[in-house]
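Heads up, the thing below is written out as structure tokens.
A single protein chain has been omitted from the complex, and every remaining protein chain is retained in its original position.
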Amino acid sequence: MCLAIPVKIVSIDGDEAETEIAGVRRRVSIALTPEAKLGDYVLLHTGYAIGVIDEAEANETLKLLEEIASLSEVH
Amino acid sequence: MDDSILLAHGSGGKLSHELVEKKFLPFLANPALNKLDDSAIFEASGRLAFTTDSYVVNPIFFPGGDIGKLAVCGTVNDLSMNGARPLYLSLSAIIEEGFPLSELEQIVQSIKKAAEEAEVAIITGDTKVVNRGQADKLFITTSGVGTISSGVDISGANARAGDKVLLSGTIGDHGITIMSQREGLRFAMTLESDCAPLNKLVSQMLEVSSRIHCLRDPTRGGLATTLNELARQSNIGIVVEEAKIPVKEEVKAACELLGLDPVYVANEGKLVAIVDPADADKILARMRKNRYGRDAAIIGEVTEEHPGKVVMKTKLGPSRIVDMLSGELLPRIC
Partner (left out) sequence: MKFIDEYQDNKLARGLAYKIAKRSTKTIRLMEFCGGHTHAILRYGIRQLVPKTVEMRSGPGCPVCVTATADLDKAIALAHLPDVIITTFGDMIRVPGSYSSLQQAKAEGADVRIVYSTIDAVEIAKANPKKSVIFIGIGFETTAPTIAASILKAQQEKIENFYVLSLNKLTPPVMKALLDSGEVKLDGIIGPGHVSVIIGSHPYEFIPRDYRVACVISGFEPLDILLCIDKLVEQIEKGEPKVEIAYPRGVRAGGNRKAWQLTERVFEIGEANWRGIGIVPQSGLKIRKKYERFDADEAFSVSLNLSREPKGCRCGDVIRGAAMPLECKLFRKVCTPESPVGPCMVSSEGACAAYYQYGTPENLQGFKADMEQVDG
């Protein structure tokens, strides 16, 4: 599980951060992700950031998906 | 007068009269209401539409409106959904002892503004006061009367195979706004309730086409529930395309946060229209000229297949059934 959505950190205040996704703002606890920095995207689950999103890996995954799609188009 | 509502304000005596004369009349004034008779007298002919609804929304003030605006728009819209031109409303208020008079005034002002926009008059009313704790601040009931022009036949049972399904704008705005105000869900956004009177939009649509078969406003239970109601009433199937349903980014984000589906979230200023396919484009064009139909779109069509059921073609391609809302819309964690 579970429902965790990617939100962007727009300000940090101790072990809390102000985050934003598509215009919706929410204060979250970063007690579980003390390494999170301003501008990072974190996975928000029940009011806590549970992990920092690896943007490089995200791009790699998209590249892989594009490759797979282009191979299938050939057929 | 004191700062807050007292039980005596509901007892029918001096304070009651003061309440009506100082807090309601000045804002809602019209010849019928001003008479303050036991009943309001008016003339009307032809087919009449009559509707009633109670409003118990919590919180009573929210971005984009309040319970007063909701009470007027809701009833105006119910009349409009049968193609009626709304004329008169009644207004009953059950007020909890201790309710601040300043807030009551604010709400009456909202009611006045909404009634003015919709061009309806509130011609009769009632106020009662109950002990503290016996009502959640304020409950309002409005009933409304409207006239239906001859030749207009709009009903949930009129949809036919081949008809197009139109939606007047973005869904989920009202429900998400309300949820964002609730304790525990604490998120901030610029989103506002879409609460609005739709009677002018409807009359403009009727001007360009006489082949509007169904109209309904997707309030509680959302778009999905309304489409299902129409499918059942008309005993036809409805197919909609997820990609064509307009949803604001903020609503999408809030729904992701809470694990909700926008098609189940309430709206208070939107309508669904099922129309003859020959007129769909021109009705759409007319809707888009109205501020409450700016984002109108054709979202699907009516089919003979799977009568009583609504099927949605998802963004990815496969279709799935969209049922009515069951139980409450509850946020999930998983």
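We just call them A and B in the order they show up, numbering each chain from 1.
Operating definition for what follows: a contact is a pair of C-beta atoms (placed from the backbone, for glycine too) under 8 Å apart; a residue touches a chain by one contact, two chains touch by 3 or more.
Note that the structure is a prediction, hence the values are computed from the model and not measured.
> By the contact criterion defined above, which parts of chain B meet the unshown chain? Give residue numbers in ascending order.
Missing-chain contacts on chain B: residues 183-186, 249, 252-253, 256, 258-259, 261, 306, 311, 314-321, 323, 326-328, 330-334.
> Which chain A residues touch the hidden chain?
1-6, 8, 21-22, 29, 31-34, 41, 43, 45-48, 50-51, 53-55, 57-58, 60-62, 64-66, 68-73, 75
The definition used in the following text is that only the chains that are shown with their structure count from here on.
> State the interface residues of chain A toward chain B in the complex, per the touch definition above.
1-3, 5, 21-27, 44-46
> Which positions of chain B touch chain A when the two form their complex?
186-191, 249-250, 252-254, 256-257, 259, 332-334
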